[in-house]
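The structure is given below, and queries will be raised subsequently.
Missing here is one protein chain; the remaining ones are kept as they sit in the complex.
Right, chain A next:
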Amino acid sequence: MLKKLISLLAVGLLICSLSIGAQEARPMQDNAAVEVQVQRLASQLRCLVCQNQTLADSHAELAQDLVQEIREMAAKGMTDKEIIDYLVARYGDFVRYRPPLKASTVLLWLGPFALLLAGGFGLFIQIRRRQAMVVDAPLTEEEVRKVRELLNK
């Protein structure tokens, strides 16, 4: 009985210490608004080491450093735009998952729509041409006779 109690106590203590540890690891939790902003930005910005992950998804050390940097800027009251501008000035537009619309990215933004339009146009032309072919190809007398013959059978 006593043994059981002691082991229960030990487990309880362990759980307590674990949860204390978990709280200690995130000291910035106190400012919820800042944290929301950090999360919003981290999910819009690219981890430069892993490249196909956002800062929020990445476990790379640089990503964590950048999130920390963002957190400090957010705590200073900087807006989303100011923080993104700060990072773009250092890492270029590549750091953004959603690239801005400008001369070098026009193809990226408009390319798919241009392709869609071109494809639609091509399809339209094709359909028109087919229709014209059907109309312009009446049956010859010989063919008409054969069709009648078949129908009369």
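Criterion: a contact is a pair of C-beta atoms (placed from the backbone, for glycine too) under 8 Å apart; a residue touches a chain by one contact, two chains touch by 3 or more; residues count from 1.
The rule we apply is simple: contacts and distances are computed from a predicted model.
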Undepicted complex member, UniProt protein name, chosen from "Periplasmic protein thiol/disulfide oxidoreductase DsbE", "Tryptophan synthase alpha chain", "Phosphate transport system permease protein PstA" or "Acid--amine ligase YgiC": "Periplasmic protein thiol/disulfide oxidoreductase DsbE"
Of A:49, A:101, A:132 or A:147, the residue in touch with the unshown chain: A:49
Among A:89, A:103, A:133 or A:150, residue touching the chain not depicted: A:89
Contact set of chain A toward the excluded chain (per top definition): 48-49, 51, 61-62, 65-66, 69, 88-92, 94
